[in-house]
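A single protein chain has been removed from this complex, and every other one stays in its place.
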Amino acid sequence: MANALVNVPPRARRGEVIEIKTLISHPMETGYRRSQLGTPIPRDIVRLFVCTYNGTEVFRAELHPAIAANPFFVFSTVATESGTLAFQWTGDNGFSATESAAITVD
Amino acid sequence: MSGSFVRLLAATALTLLAGTAFPGEIPQAERRSGYDFMSRETRAMQDDETANPGMLGVLEGGTLWARKTGAAGRACADCHGDARASMKGVAARYPAFDATSKRPVNLEQRINVCRTERQQAPALAYESRELLALTAFVARQSRGLPIDIAVDARVQPFLDNGRAAFYRRQGQLNLACSQCHDDNWGKRLAGNAIPQAHPTGYPVYRLEWQSLGSLQRRLRNCLVGIRAEPYEYGAPELVELELFLMWRARGMAIEAPGVRP
Partner (left out) sequence: MDRETTRRTFLQAAAAGLGLGAVITVTPAHATPEATQGAIRKVVGSSRVSKGRVKLELPPLSENGNTVPLTVSVESPMTPADHVRAIHVFTELNPQPDVVSFRFGPRAGLARVSTRIRLANTQTVTAIGELSDGSFWSASAAVVVTLAACLEDA
């Protein structure tokens, strides 16, 4: 299971715009590098990052090799209700990782 | 000799002397971490624990800390408990003298001593993901603490070796570490500022590597940079240089896991 760090404020007021930060461990191998022997190193990247809020998608990023290793995103969402923010990363070679955080909305 | 000729000689001699870099320690008050030479954005990356990719290694190290391993079926936690308490200050003291091998060992080597002797598990390879993660986790527990290398009669000869290596010209470029890092810090090389070479952030997430790496990896990069033969990981010469660099940075705060260009 890949390592991920997420930062979601534990509490927010209803209607407040909150900032979410996510960081996932992944080399994001571009496919353009060559090994010491000159053989190409195949591409291996995270291709998709999706954030859902109590099951509804609120943010999505479609990644290409130009996203730096250990993809990092800071984005916003409106605090609508208490519940769970879920994060999913998927990519080449069947890569899949999930993380979640709870939020209390007053 | 005419007066003007003597003046010319004197002026030439002075110019030559001025060009000579007398090796000397950076005055304590002028010591600055590599952090100070980085851009605002890179500093922000180090400071924000969710943005700092080195923290992914710390996270992984925490998992390894609790995992039972080896023939002894022991986790680090079984002997050391909560690392926040037991490992506090440890990274700030390494390299430290190891009574068994009768020479200083760095933090990575000390972790492997625990693995082989206490956990009866195979040593982790240098620069392996696991060793970097564990080292990052242990070093993180000393974040903010001042580097404090204990020097006694046993350590002194190794420290002297490290110091000699720092001031020795070597490699095809015939450069000594001191010429960049004592005499020309702050100036630019290949678009980046030359830091003073204080190992306050190790293991460090180097943007160039796109991963965590040890001080020894960075030292090997430097040796390649001056076209000198890089010592093997774990070589006594590297540990002695690490010891000297940490001693030279005494009193400066640990920043692990640092981020550097």
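As written, the chains take the letters A and B, and residue 1 is the first residue of each chain.
Operating definition for what follows: a contact is a pair of C-beta atoms (placed from the backbone, for glycine too) under 8 Å apart; a residue touches a chain by one contact, two chains touch by 3 or more.
If you're wondering where the values come from, they're calculated on a predicted model, not measured in any experiment.
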Touching the hidden chain, out of B:I26, B:A75 or B:C222, is B:C222
Interface with the unshown chain - residue positions in chain A
17-18, 30, 32-34, 36, 53, 56-69, 71-78, 80
Interface residues of chain B (partner: the chain not displayed):
38-42, 44-45, 172-173, 189-192, 194, 206-208, 210, 217, 220-222, 224-227, 261
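Rule of thumb we're sticking to: only the chains that are shown with their structure count from here on.
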As a quick test, compute the distance in whole Å between the mean CA positions of chain A and chain B.
32
Complex contacts: residues of chain B adjacent to chain A
48-51, 53, 55-56, 59-60, 210-211
For chain A, which residues are in contact with chain B within the complex?
3-7, 21-23, 25, 27-28, 68-70, 72, 74
